[in-house]
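Excluded from the complex is one protein chain; the other protein chains are retained at their positions.
Moving on, here comes chain A:
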């Protein structure tokens, strides 16, 4: 950007072209006019976009690849103790073997089920509460202090409460994820609804929109992009919290796999679990982003080619 801006030529303007300059310009009658030469992004936007995407993609792949290679090298050269930090090749081989033997999938599936169920419940509840509290001042006045207080409670601290409420089954895990997700979605939804421009609402009222039409045609499209940002953040946090929860009170799942293998001093298996959690988190978060893009084609995109 800098190079594009500095490639400029100067022209001399005639005196009097800009009224008032003579009065405040200390007697100078000339004004410098900068004319910017168009950069590659403007001359050929498609090519420039492709080039930038290629660089971004290369960096996105090259940095992790370099780190993994360095890790492998460090393990091979014994710069690190590969018994404590297994080499990437060992982790990959072990993960492949566990997947082929069918030992990995039950844990992946158990975690996935809990995340999806908890996420769906938490998102639905968070959106509903956010919508009501954002749109109705009285509801906000009634519930906001209470929810604010609950928001700051570490969600993992609620696990014993959920264990008492739901017993030892899936209930506590799903409830924990749902509670965590709820707060992210509630806050982003409420803020988004409150942030809808007054002009948009007035436009709806001018056209005689009823409550449903106001929601459908004004509040929903205006707030959805920000709601989806909250949902995407919540997706990552959902994976994070379920892994922590499974370490404490579950007999399966990736969190249990990590904890159990750590307890048994099986570092290679532990790293397989960690990698699976990372992949699950990325996939889940990207899935929410993908769905979000499809639902809100009018919203600015946070990655890729900017919309004109």
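Basically, a contact is a pair of C-beta atoms (placed from the backbone, for glycine too) under 8 Å apart; a residue touches a chain by one contact, two chains touch by 3 or more; residues count from 1.
Heads up, the rule we're going with is that contacts and distances are computed from a predicted model.
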| field | Name under which UniProt lists the unshown chain, selected from "Electron transfer flavoprotein subunit beta", "2-oxoisovalerate dehydrogenase subunit alpha", "Ubiquinone biosynthesis protein UbiU" or "ABC transporter substrate-binding protein" | value | "ABC transporter substrate-binding protein"
| field | Among A:33, A:55, A:136 or A:165, the residue in touch with the chain that has been omitted | value | A:55
| query | Among the options A:33, A:136, A:153 or A:168, which residue touches the chain absent from this view? | reply | A:168
| note | Note that chain A touches the chain not displayed via residues 1-2, 52, 55-56, 59-60, 62-63, 66-67, 70-71, 74, 78-81, 83-85, 163, 167-168, 248-249, 251, 260, 262-267
